[in-house]
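A single protein chain has been omitted from the complex, and every remaining protein chain is retained in its original position.
Order of writing sets the labels: A, B and C. Residues in every chain begin at 1.
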Amino acid sequence: MDQATVNTLGFPILSLLIFLPVAGALGLLLMKSSQEGLIRMFALLVSIAGFLLSLPLFTAFDKTTHAMQFVERHAWIPAWNINYHLGLDGISILFVLLSTLVTILCILISWNSIKVKVKEFYISLLVVEAAMIGVFCSLDFFLFYIFWEAMLIPMYLLIGVWGGPNRIYAAVKFFLFTLVGSVLMLVGIIVLYLYSGGTFNILELSTRIYPYDMQLWLFWAFFAAFAVKVPMFPVHTWLPDAHTEAPTAGSVILAAVLIKMGAYGFLRFSLPILPEASKAMTPVMITLSVIAIIYGGIICLAQTDLKRLIAYSSVSHMGFVTLGIFALNVQGMEGGILQMINHGIVTGGLFLGVGVIYDRTHTRQISDYGGVASVMPVYASLFIVFTFASIGLPATNGFIGEFLILLGGFKANQWAGVLAASGIIIGAGYMLWLYQRVFFMETSEKVSGLHDLDTRELIALLPMVILIFWIGIYPDTFLGFMHESVRHLLERVNSGSAHGVSVAKNIVEILK
Amino acid sequence: MTMLPQLIFGYFAAVIVLLSLLVITRKNPVHSVMWMLLLFFHIAAMYLFLNAEFIAAIQVIVYAGAILVLFLFVVLLLNLKEELEADRFVGSWPVAVLVSGGIFLGLASVLRSFVIGRQGSFTVELIQKVTHTKTLGLIMYTEYLFPFEIASLILLIAVIGAIVLAKKRMRSH
Amino acid sequence: MQHYLLIPFLPFAAFLINILFGRMLLKEKAHWVSILAVAVSWVVSVMTLLDVISGKTLNQDVYTWILSGNFRVSVGFLIDQLTAVMLIVVTTCSMLIHIYSVGYMHGDSGYYRFFSYLSLFTFCMLMLVMANNFLQLYFGWEGVGLCSYFLIGYYFDKKSASDAGKKAFIVNRFGDFGFGIGIFVIFLTFGTVYYEPVFSQAAGFATKSINFLGYDLHLMTVIALLLFCGSIGKSAQMPLHVWLPDAMEGPTPVSALIHAATMVTAGVFLVARCNAIFSLSELALTIVALTGAITSLFAASIGLVQNDIKRIIAYSTISQLGYMFLACGVGGYTAGVFHLYTHAFFKALLFLCAGSVMHAMAGELNLHKMGGLKKYMPVTYITMLLASLSIAGIPGFAGFFSKDEILWLAYSSTNPVGKFVWLIGTLVAFLTAFYSFRLIFLTFHGSFRGTHEQEHHLHESPKTMTVPLMLLCIGAIASGWIGISNLIGELVGIEHLNWFTGFMQPVLGHPEGHGTHAEEWGVMLISIMAGVSGIGLAYYLYIKRPELPDKIMAQFSTAHRVLFNKYYVDELYDLLIIRPALWTAKNVLIGVGDVRIIEAIVNGVPASIGGFSKQLRRLQTGLLQHYATIMAMGLFVIGAFMLLRNW
Partner (left out) sequence: MVPLNWYLILSAAVFSIGIFGFLTRRNIIIMFMSIELMLNAVNISLVAFSHYLQDLRGHVLVFFIITVAAAEASIGLAIIIALFRNKNTVHVDEMNEMKG
């Protein structure tokens, strides 16, 4: 097992990051649910503390090595060799930062839009944050699974309790989709555990070579769990429902971080542990991604609900991510990971934006809007930045991610590259049409009396805008983290699958 | 006459089967109770034939005497007139015929080739010498004492249960 | 040369200042910031031009933009002859139009917003022009697309304006789609996206072929055509030209700056910049020439019958752009760029004059509602007349020299399609002269046909608008003199009169055409004849016999209707692309895909389980016998099984 460096920071930063929100949630429990102001302020302080605590990760990270950093390892259930094993590397560090930042914005944006059961709302928000960070840091498959499931419950509450009209259906659908997938993954985990002689340690599992057909079955087991989360093409129908029904904070967290866990799963588990199967399955995955891009894009043209449109657009964007990941070359992979961050920022911003006008007009039908630009100019300019970042305009973060993915995709498979590139046209189509219907043309009566952004909302939206241009103009600050880890991962995938198993043969074998 | 035992068994078998059929097919429940009484007497006689005197006595006393009388009491509670008009059989009786016929055929086909296992120690002469009740009592109170106690317990519960269930609810009206 | 960075970043600074502080602080004063920025960058551009003339060029990277594996690209600047010329064109036009906009946009609510967009546009155009790698070119490319989206949709409360803006951006995106894939192919073949290594190694790859989407094609042709895809989108050539006429929804200075002088010429700039690649592929050049020729003929024919003053000039722009591509197609990149240079001046001038006419007529655009404005607006009339003479190709004016150069190169080029293209060029010259002067005669001559209230309101535009007109007028005339063909040079005795070709020679090379002097004279005469006869016909039809055009229109009514409706191209695209896309989105994807297949499964499985359990429930009938029967049957089955097992 490759030697994981000892925790350079001295104090167990990852455990703190995970359990600070949980402590915050417990603190909230003590408060009386009537003191809403106190609750909100306390939750905000906890999330800001979490974000500040995550900054040293950013500075103390050693970009020259691919090994895991800030590692913590304690025996948890020795009987089955299950350890409380945490660690970060180039791939997962950015997500932790994104999670802590997004939580602050969610708390800010739902300041006065959540009126009923305020205390429980902030508790579930903080618990979701803890589970998210847990998923990205855990290096023990068992621990990973625990956090993966833990994230479901509070998210289910967020959608189910504070959601829109038929929130129950959406919440149950979201829950069942993810659960069915992750149960199959659990089977995969157990098979791996037994086959590898009783270890859940991901680093160890990533060094072994497994028989080819077992790899195939495991790949499809993991695919079930991760594809649902991404969401990839056939299993994506839970996302639009979950988004339309979730409260603003819920859909921001869902769009910004939860979706990334699926793609992160591919990167952390499917590729390193099952290199041969992943390599054999790339044609299938690339086709699914391209379908997702075009399918998601064209569907957006026919949407009438604001949040549903953005939800489908994130199906299309995540299609780009999976295309990048399964292009299996440096540009595609790095583009994929960066696009995950970008998508978190852009779609998070879009949902924050939608939240702002939804709190004012309480309608999500695009036809009810019109001429918002003349009523709320500052809001319109912020939203235009998000729109163009979503389309992938150069100098915004979307372009960097999309360009690298398309380059990698084109390198991997020309047809995939070309078809995916058509995605940017469709993207421009639906986003600009959305922007026009909502912001331009004559002011509809529903929108006329609105007041522009107040400082709180401005503070919630500004970080996203700054990040968009920062990544757009100088992406190296973020790309720099990934170089080593991606190089190592690709080495593992290429070397792992160099056991003379020609790709063509296995496809025939599968289809037989 | 060598054929006598077979002949007697033949008589008994036929009568028992006939009587049991009569018991379950009569429209009037009182008639079926009477037929059942006759049936029990024949069964008791058969036990005698198989030299189980004590069991025959018990059969007559408990079954015919106690249980059947109990049945008679309950039958007399019914309003017989309404009972006579109502049709006797449940809708799905052909299925029942099939099932019971099937079970009988299954059992019969097995029992035809039945082989008697190892002979026990209580030969017929020993029982006659000591008398059947004494030997039975001997085994009962030594080897099977514990089940005996349980049997008594069951009877006790039965008694209490019957009273509680059938007692007229004074308070309930 | 050393502080060249000021050129792009001053307008960017002006953009930031205006957009951030415009609403509260600057409001009316916003134009000072932008004009100052553009003026300084114009001065620096002129100094850069002088440095380049003295032979200095520069290729410098500022910082590494994207680094991923072996893909490395940075924000870098390349200043050579081509860039210097483009700098002059962009900054001059931009400055004059900034000044013009002060008068034109006076009193508009979003005043600061307009000027911030203009500065942003200038910044993006300069970044595009000065890029030293394809990715920064792509950055500028999409940046100007973005600004044209903002500026076309400036009056965003009008549905037609915001529609036009959206249409412009999406149609450009189609072009950028091909352009993007071209960049991928370049990176995959050369391993880098910087100009310098790509163009130097290009010759080495001349004979290679590439397996592009399954077909083995000639590498250079693939790259050239993919890049040309981008040019078609940006310079509104044949298939992707639909957005330019609608772009007239934007304010007129926007049309002058973006849709005449600078942005639309980016396509020609791209072809000129990549001449090393284009000239390696015969097929690509032919396609470029043909597309240019057909588009110019197509647009000129539509221009004949339009009534909207700005639409006519827009179609004339498309036609002139076709001319530039025609020049590049026959190998005459220098002639193409020269025409771009002169065209920028007189086309901007035409637009600004149209703007001042509109300004005077309170927004009225229809030619048939005007007439006899000569006496009300002398300055506008004169400048517009000179510009029309220049575009018609009358000797002495800029248009003549650049257009003649192109026609001669087309005639004398080795390219097989040269002669055919020359013929179309001459016909287009005739049509251009005709519709330009139709416009002049209908607007300025004859009697006023507008409403009385409009007539009362007629007045000459204020100083801030007429001064730029005059300056541009000088440009429209004088700009051609730096490129007078050597033929006239020999006549007059000056050896290398055509300074421009000499200047551009190191970057764009020299087209080798074969043809005697006699032929050159012949071609020149024919082009002059075409121009003059066009003007004569227009004069005859619209001044001498004003009733004649209506009679002709009645006679060729179907032809007229087809031309007037722009060959129904918009409706065709709507039918072929937009409506099917929406239809598939609505019923195929949502109707069948999401609802019928996936949702059916997702909701179907629990429903079917529910149904099955309902059936099971019926088994519990409550009848004692049923349970007993089932038990007995179970007994029987087990018995039978035990029996049969040992048989």
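Definition applied: a residue touches a chain if its C-beta (ideal position, glycine included) is under 8 Å from a C-beta of that chain, and two chains touch if they have at least 3 such contacts.
Just so it is clear, the structure is predicted and the values come from calculations on it, not from any experiment.
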* Just list which of the chains on display the missing one touches. => B, C
* Asked: Considering the whole complex, which of C:Ser109, C:Gln620 or C:Asn646 touches the chain not shown?
  -> C:Gln620
* To do: Just the residue numbers, please: which parts of subunit B touch the chain that's not shown?
  => 5-6, 9, 13, 16-17, 20-21, 23-24, 29, 32-33, 36, 39-40, 43, 46-47, 50-52, 54-55, 58-59, 62-63, 66-67, 70-71, 73-75, 77-78, 83, 86-91, 93, 95-97, 99-101, 103-104, 107-108, 111-112, 114, 116-124, 127, 132, 135-136, 139-140, 144, 147, 151, 154-155, 157-159, 161-166
* Structure fact -> The missing chain sits against subunit C at residues 617-625, 628-629, 632
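Throughout what follows, only the chains that are shown with their structure count from here on.
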* Asked: Given the two chain pairs A-C and B-C, which is bridged by the higher number of C-beta pairs in contact?
  -> A-C
* subunit A-subunit C separation of Cα centroids, rounded to whole Å -> 38
* To do: Spell out the part of subunit A that touches subunit C in their complex, as residue ranges.
  => 173, 177, 234-238, 295, 298-302, 329-331, 334-335, 371, 373-374, 377, 381, 388, 393-395, 399-400, 403-404, 406-407, 410-411, 414-415, 417-418, 421-422, 424-426, 428-429, 432-433, 436, 439-443, 473-476, 479, 483
* Enumerate the contact residues on subunit B facing subunit C in the complex. => 90, 92, 95-96, 99-100, 102-103, 106-107, 109-110
* To do: Write out the stretch or stretches of subunit C touching subunit B in their complex.
  => 623, 625-626, 629, 632-633, 635-636, 639-640, 643
